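Every protein chain of the complex appears in place save one, which is left out.
By letter and in written order, the chains are A and B; residue numbering begins at 1 in each of them.
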Amino acid sequence: MQDVLIIGGGPAGLAAALSAKEAGIDRLLILERDVELGGILNQCIHNGFGLHTFQEELTGPEYAARYVQKVKEAGIPYMLQTIVIDISGQDNGEKLVTAMNREKGLFTVSAKAVILAMGCRERPRGALNIPGFRPAGIYSAGTAQRFVNMEGRMPGKEVVILGSGDIGLIMARRMTLEGAAVKAVAELMPYSGGLKRNIAQCLDDFGIPLKLSHTVVDISGKERVTGVTLAQVDENRRPIPGTEEYIPCDTLLLSCGLIPENELSTGLGVELNPATSGPVVNESLETSVPGVFACGNVLHVHDLVDYVSEEAAAAGAFAAAYVQDKSLQEPKERREIKLAAKNGVRYTVPSSVRPDLMEEDQLVRFRVGDVFKDVYVTVYFDGVPVISQKKRVMAPGEMEQLRLKKEKIQEFPELGRITFTIEKENKVTAGTQKRAERGMA
Amino acid sequence: MICINCPLGCMLTVSRGEDGTVSVTGNTCPRGEAYGRTELTDPRRTVTSTVRVKGRKDCAVSVKTASPIPKGKIMECMKALKETEANPPVAVGDVVLENVAGTGVAVVATRNVG
Partner (left out) sequence: MSRKIYDVIVIGAGVSGCAAARELAREQRRIAVLERESDVCEGTSKANSGIVHAGYDAEPGTLKARLNIEGNRIMEELSRELDFPFKRNGSFVITFEESGKDKLQELYERGRANGVPDMELLTGEEAVKREPELSGEVKAALYAPTAGIVCPFGLNIALAENAAVNGVDFYLNTEVTAISREEDGFLVTAGEEEFQASVIVNAAGVYADRLHHMVSREKLRITPRRGEYCLFDKSAGGLVKSTIFQLPSARGKGILVTPTVHGNLLAGPTAEDISDKEGVNTTSEGLEKVLKIGAQSVRDLPVRQVITSFAGLRAHEDSGDFVIKEAADAPGFFDVAGIASPGLTSAPAIGVYVAKLVQERFPASAKEHFNSVRKGIPNIAEASMKEREELIRQNPAYANVICRCELVTEGEILDAIHRPLGATTLDGIKRRTRAGLGRCQAGFCSPRIAQILARECGWDLSKITKAGGESVLLTGYNKEGV
């Protein structure tokens, strides 16, 4: 019997466990499926992690190592090479987790609270429906990253990358440094899905062309890839005939998006948000199943591990509070205000806030669905625009955040819905401007 | 140029005045200004890579330059790492190569290998 059980020992699980422990939870356990703690960070050997958390620039394994160190110092128990195969609810509100590993075989653990921290997986070729042959040499960028960074082995010599997500950009540089020729990075959208600095330091530094509005329309090679055909796409993302260009290569890397791994969550009956493929959560990062919390990439795909750690620490604290405060475990009608995403905003996390339980300063993370320039992130309380924040540039590849003040919400006792939108102009009129500013970070 | 210091990716404008002074605009923090200045006069990058671990098959230990090295030295750095092997056990921070490519910068491990 555990108070808090954490599924996943990556950055989210580690930070969640530490914060639950700090909040006074002693009966807790991390279940990790890989051979070591740290998750995908262990293969992200590039630098750029930790500027927020540690005020210095670390590589992925270094960032992971710091958290692993803390977890060990805190004496938090964990099991490695342990896969959770089922989570189910029980009549008394506890969760029963079924897992297995070599040492213990098949076993169950019951817990008062469960923190979902399983991370995400890469979108495979099939999901993109790229036509052509199916030879060896087609890898998701993360698979290639593992070969190169963990095993010191090259998955190819001449590379084309489809998708300009961060892993794709990072791998363009890694493959180049390790002696491969990266011939192009093709991106279906008219903008990159990755961070601007990664385009600068991973592509521009090495003269690797970024072909926006391009996709792979054919893969050649019966045993191993011998080339791919790129084509330009129109505004509906359809290939434009006549623009095909054949590029000889032995490798195609795919960096076309990440999908939160929620098979366990759905098995338990956790409601998912179609926009994120992650659980719908309230201000406490609690899913639709009471006592089950979510954080990190299983909740929504992040671009910065620092934010994962921050979010997970919050989830750990909320899970601890749930265990310690009996009133939170009892079903109770509380006022709940839905957060809606509209007009360019794809989603918000959380999806709702309960004023009773929210913090003074509620962090809301969100992403936009398109590239926007010189716009205002506008927050409506029902129909009333109350926050308007100017943004020079917004892009789907970069997570945004904004804080809601509890006292502000309390000024609207009948408030039913808080809507996040993108507007061309400042909707908050001069009269309400001052009030709105109080609601902003 | 795009500042690579942090995910914000500020668009910097860096110019050199007639008197040789460099001015940076578009940055949102002091690190951006410093980056813009260096990028014009002495562009540098932190290089991350792997080196083989002596006696271990299919095992690489991740490494980085302890501080940024001149951009023009990156491939020379990689050549030096090609010839480098780490002696296990390796701990985060262990120097695996001193003064890489004559830059005066050491290459250190970023991962523990027991």
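Throughout what follows, contacts are C-beta pairs under 8 Å (C-beta built on N, C-alpha and C of every residue); 3 or more make two chains touch, one makes a residue touch a chain.
Predicted model, so just to flag it, every value in this text is computed and none were measured.
Within the whole complex, the absent chain has one touching residue among A:Glu103, A:Asp325 or A:Asp356, and that is A:Glu103. If you put the hidden chain back, the residue from A:Pro61, A:Pro155 or A:Gly168 that touches it is A:Pro155.
In the complete assembly, the contact with the undisplayed chain comes from A:Glu178, out of A:Glu57, A:Glu178 or A:Asp205. Contact between subunit A and the absent chain runs through residues 33, 81, 83, 85, 98, 100-106, 121-122, 124-127, 129, 131-136, 139-140, 142-143, 146-148, 150-157, 177-181, 217-219, 222-224, 239, 250-251, 261, 266.
Across the interface with the omitted chain, subunit B contributes residues 49-50, 52, 58, 60, 75, 78-79, 81-82.
We take it that only the chains that are shown with their structure count from here on.
Averaging C-alpha coordinates per chain places the centre of subunit A 27 Å away from that of subunit B.
Subunit A contributes residues 42, 45-48, 51, 57-59, 61-62, 65, 148-153, 177-179, 195-197, 199-201, 205, 303-304, 398 to its touches with subunit B in the complex. Against subunit A, in their complex, subunit B makes its touches with residues 1-7, 9, 45-50, 52, 58-60, 62, 64, 71, 74-75, 78, 92, 110-112.
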